[in-house]
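Let me give you the structure first, and then I'll get to my questions.
Here the complex is missing a single protein chain, while all its other protein chains stay put.
Chain naming follows the written order as A and B, and within any one chain the residues start at number 1.
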Amino acid sequence: MRKFLVSLLALCALTFTAQAQSGTVLLNAAGATFPAPIYLKWFDVYHTAHPNVQINYQAIGSGAGIRQVLAGTVDFGASDGPMTDEQLAQSKVKILHFPTVLGAVVPTYNIPGVTASLNFTQKALAGIYLGQITKWNDPEITKANPGVKLPGDDIVVVHRSDGSGTTYIFTDFLSKVSDEWKSKVGKATSVNWPVGLGGKGNEGVSGLVKQTPDAIGYIELIYALQNNITYGAVQNAAGKFLKADLNGVTAAAAGAVKDMPADFRVSITDAPGAAAYPISSFTWLLIPAQIQDAAKRDAIKAFLKWMMTDGQGYNEGLSYAKLPKPVVVKEMKQLALVQ
Amino acid sequence: MNRARIIWRKSLNIVMLSLTGVAAFGVVAVLFLILGYFIYNGGHSLNWAFFTQLPKPTGETGGGMANAIVGSLKLLFLSALFGLPVGLMAGIYLAEFGGKTFAYIIRYTVDLLNGVPSIVIGIFAYALAVQPVKHFSTVAGGFALGIMVIPITVRASEEFLRAIPNSLREGAMALGASKWKTIASVILPAASGGIITGMLLSLARVAGETAPLLFTALGNQYWSPGWSQPTSALPLMIYEYAISAYDDLHRQAWAAGLVLLGLVLLANLGCRLVMNRRGVRGV
Partner (left out) sequence: MATTATSMDRAVPPEAGPRSFVHRLRHGDEVAHVLTLMFAALILLVTSLLVFILWEKSHLSRAQFGWSFLWTSVWDPVFGHFGALPFIYGTLVTSVVSLAIAVPLGLAAAIFLAELAPRTLSDYIAFLIDLLAAVPSVIYGLFGIFIVVPLMRTTIGPALKHTLGFLPIFSGPNYGVGFLTAGIVLAIMIVPFIISVSREVLLTVPRDQREAAMGLGATRWEATWKVVVPWARTGVMGSIFLALARALGETMAVTMVIGNDPKIVASLFAPGYTIAAVIANEFTEATGDLYLSALIELGLVLFLMTFILNGLARLLILATERGGGRPS
């Protein structure tokens, strides 16, 4: 019996304590679910090309990404809501924002019998999420959708239960188009929602919307596409109803490029221009400016360089827009700041 | 007493007694229902890929949970390492050496620890094993689970040691053995069957725990080398996949659930059969 236990222990020790091969760099990252599909794709492709670099990314929400970067428990983070000044002040090390892709937040819905793509006015979205518009056949919705038979059912509002950059983008948009929203709720990764069910991550929200009749939720474009959930068109600042696509997102970014702040923290929701999709956003990787471990630092810098060049080629396949060239140029300069 | 009243009481008797029977079988039926659903839904997702492949990026179909299975095994190993010796030794203390007051305090504390919600244990493990070293790790997860292993192990060890009749102890002492030698070479081996089943039960319990792992082991797409990196685990994957929107991930969640459920039920079945045969109950 004793011999058996000893040999079992030895076997376990051998099998499980596989030392990382020398030269393997393990990076842990956490954060936004908004860009998770493209990030996970990138890390997978990069790992295949550079087997000694392994980047473990946990999509636990932008809020969690920011927190873990501040706490130093991950090597870098990801967020779709830029860090606030207070949050940046909390960090001992300077945190740099690196834009990675551009994405769109779309309103998805699941209304029995309605397969058409609905148009949502800015007032409609704000009203629904404020809990003031409660039925699908409310005039604010029906007037933008002549010819669509909307039921008189109650709207089931779905939002994020975890701290989310997608929430940041969406509430940022709502704050710009509705003064009431701005004063009552505000924009942040986690807000005090007037109404609605909470789903965890973009996956959770899309899951809830998919399974609940009469539901409406806000998610990143790719989740709607991958799950065949109908999503609607949103009215932009110029009054046109646009369904999210790469052109609309790129158009929204076009204006921002000229006035891009040095730290890249910019909002492009409700951008001017007839072709601009109103709920677009950059999303960022949060990289500490000082990284002690040389191997990790080099790996991160190499990955970022790859991301800004070859990596961008994968964006459109997953319905994210590429970074505008001027932005990439600026980012390469910021890369030198990582030491 | 008039006939109507008697008839009423007799009918009430039959109705209520039948209802209790319905309740009992109903509860058992729920168990079989759960098991059935898992076998049905998880069964055809259990293929070779599930056991050998790593998870695929969001939206791509296929992939498996090989790293989660290994991660769970590593976590179980660590929790056994941390918790079983402590539990066993404390059980020996309580059964063989304990005085009155201190032993009472220990038993009360063990009960207390048993009742702590696993999420609170997760907070504790985060504060002790993640924050100071600034990263999530398998060790932190093993630590959290190790704490949860202790109460059941203590109770099982103490009960089975107590169950050994004193005549064995006296006989050994009469032959000149000191107390510790008696325990080590006579009592422990005699109680070993029951103690080991108690240990297996406690491991089976923590194998399914998710909450403490949320802030200790965190999760990992890849293999987790060594012990100080975040790791995936079966319960974590089940949680993550279940709340997602992808049907493929749902199927994998059912499969993982089946594996976990099967392991836990088998362990419990085996342990309880052994314990019932020995006539000791109530762990």
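Just so it is clear, a contact is a pair of C-beta atoms (placed from the backbone, for glycine too) under 8 Å apart; a residue touches a chain by one contact, two chains touch by 3 or more.
Just so we're clear, the structure is a prediction, and the values are computed from it rather than from any experiment.
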Residue of A:Gly103, A:Gly127, A:Gly199 or A:Gly248 in touch with the missing chain, whole complex considered: A:Gly199
Omitted-chain contact residue, chosen from A:Asp75, A:Asp162, A:Asp270 or A:Glu331: A:Asp162
Contact set of chain B toward the excluded chain (per top definition): 9-10, 12-13, 16-17, 19-28, 30-31, 34, 37-38, 41, 85-86, 89-90, 92-94, 96-98, 102, 105-106, 109-124, 126-128, 147, 150, 154, 173-174, 176-181, 183, 201, 204-205, 207-211, 214-215, 218, 235, 238-239, 242-243, 250, 253-254, 257, 260-261, 264-265, 268-269, 272, 276, 281-282
Chain A, residues in touch with the chain not shown (by the definition above): 30, 60-68, 70, 86-87, 90, 154, 156, 161-163, 186, 188-193, 196-200, 208, 211-212
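Everything that follows uses one rule, which is that only the chains that are shown with their structure count from here on.
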Whole-Å separation of chain centres (CA-atom averages), chain A against chain B: 37
Chain B contact footprint on chain A (complex, rising order): 12, 16-20, 24, 26, 28, 30, 36-37, 40-41, 43-44, 47, 54, 56-59, 71-74, 199-201, 203-204, 206-207, 210, 222-223, 226-227, 229, 318
Of all residues in chain B, those that touch chain A in their complex: 57-59, 70, 73-74, 77, 130-131, 134-136, 218-223, 225-227, 229-230, 243-246
